[in-house]
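Have a look at the structure that comes next, please.
Some chains omitted; the rest stay in position.
Labels for the chains are A and B, by order of writing; each one numbers its residues from 1.
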Amino acid sequence: MHDLLFYFDMAGVFVFAISGALAAVRKGMDLFGIIVLALMPAVGGGTIRDLVLDQPVFWIVSTHSIWVALIAAGLTFLFARHLESRMRWLIWADAAGLALFCVVGAEKALVVSGSPMVAIMLGVTTGVAGGVIRDVICNEIPLVMRVDEYFYATAAFFGAGVYCLMDYLGYAGPIALWAAIATAFTTRAMAILKGWRLPKALR
Amino acid sequence: MHDLLFYFDMAGVFVFAISGALAAVRKGMDLFGIIVLALMPAVGGGTIRDLVLDQPVFWIVSTHSIWVALIAAGLTFLFARHLESRMRWLIWADAAGLALFCVVGAEKALVVSGSPMVAIMLGVTTGVAGGVIRDVICNEIPLVMRVDEYFYATAAFFGAGVYCLMDYLGYAGPIALWAAIATAFTTRAMAILKGWRLPKALR
């Protein structure tokens, strides 16, 4: 079961890295910029999570994610043209990556801190912080905070929240993990299909 | 005495969070953006301080600050209109928050590192780094580094510096804390009232 999680995780890293690499291509950056912006969404959120939890940074312990992100950056560098026309496919893969990242992040934070509040915050951080850094480096307001994004952080919040709830109710392990991942993915998918968005403040 | 400090601290978190939430509202961000930008000034500087000092991050140890910042974000979301017209009141509350943050940050850094230099740097960091992150995410040159700001970082510097000086002279505990907080607040308040600003470089 954890093998399946590992392959999902690498798939999430791959797709997140492509999102960053494509942003770099769109900004006309060079190969180094493409690599850095591929790494940010792929490992940035998890790095902040591990630093805040005072745990060994996951890509120091095992460099799999780095290699996968580098391969994604290289492929994007070579085939950027073809990838852009497959944006629709990428959005769904990205939703899967987000669902996985936020739940795995929440699980780790819950084990270390014991606080559902911290678990939800760092679950969302794992899912979205790398993308925020990507957008900040690209000199843009982060996509995840804009009204034109469909429940991105919200999906991560629901995923992390459902995991904490199930853990609290005693459904530990794979059941809680997959239920939470399904919740996050469904939330994001429905929001994209139905056009759901978070409101702005009343002014 | 430390109870009083706790309530002051929460008040500082509350006002700093409102400053971030209002920035998000002004940029037309959605509710998630408002929450993130509320959290940045409220807990960002202290998080960097704790990471650099290799101490447990304060909001992992106790989540009070997070709750207060979330409440501030929620209230700003609902009542942004009314808050904007009370900007003058907010500036003074912000000055109080800054004074407290920089001195409490300097105290913690001095205890851990023993170096006044490190204490002053991390005191200023605690006071201003969260606001810098807020402005960077908003895609703006940080307010605290601009000539049109009145002694913001300078007030934090004086607050942290006076605390270190009094500690060096043997006035430990509450006396040093409150004298330093008063120094920082007075510096900022005088600068606002008199229009004092830091100079630009001669060119």
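Keep in mind that, in the parts below, contacts are C-beta pairs under 8 Å (C-beta built on N, C-alpha and C of every residue); 3 or more make two chains touch, one makes a residue touch a chain.
All values reported here derive from a predicted model rather than from experimental measurement.
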Entire complex copy count, 2 subunits given: 3
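Everything that follows uses one rule, which is that only the chains that are shown with their structure count from here on.
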Angle, in degrees to the nearest 5, of the Cα rotation that carries subunit A onto subunit B: 120
Contacting residues of subunit A [partner subunit B, same complex]: 51-54, 113, 115, 117-118, 121, 132, 136, 139-142, 144-147, 149, 152-154, 197-203
Of all residues in subunit B, those that touch subunit A in their complex: 24-25, 27-34, 36-37, 47, 51, 54, 56-57, 59-60, 63, 66-67, 76-78, 80-81, 136-139
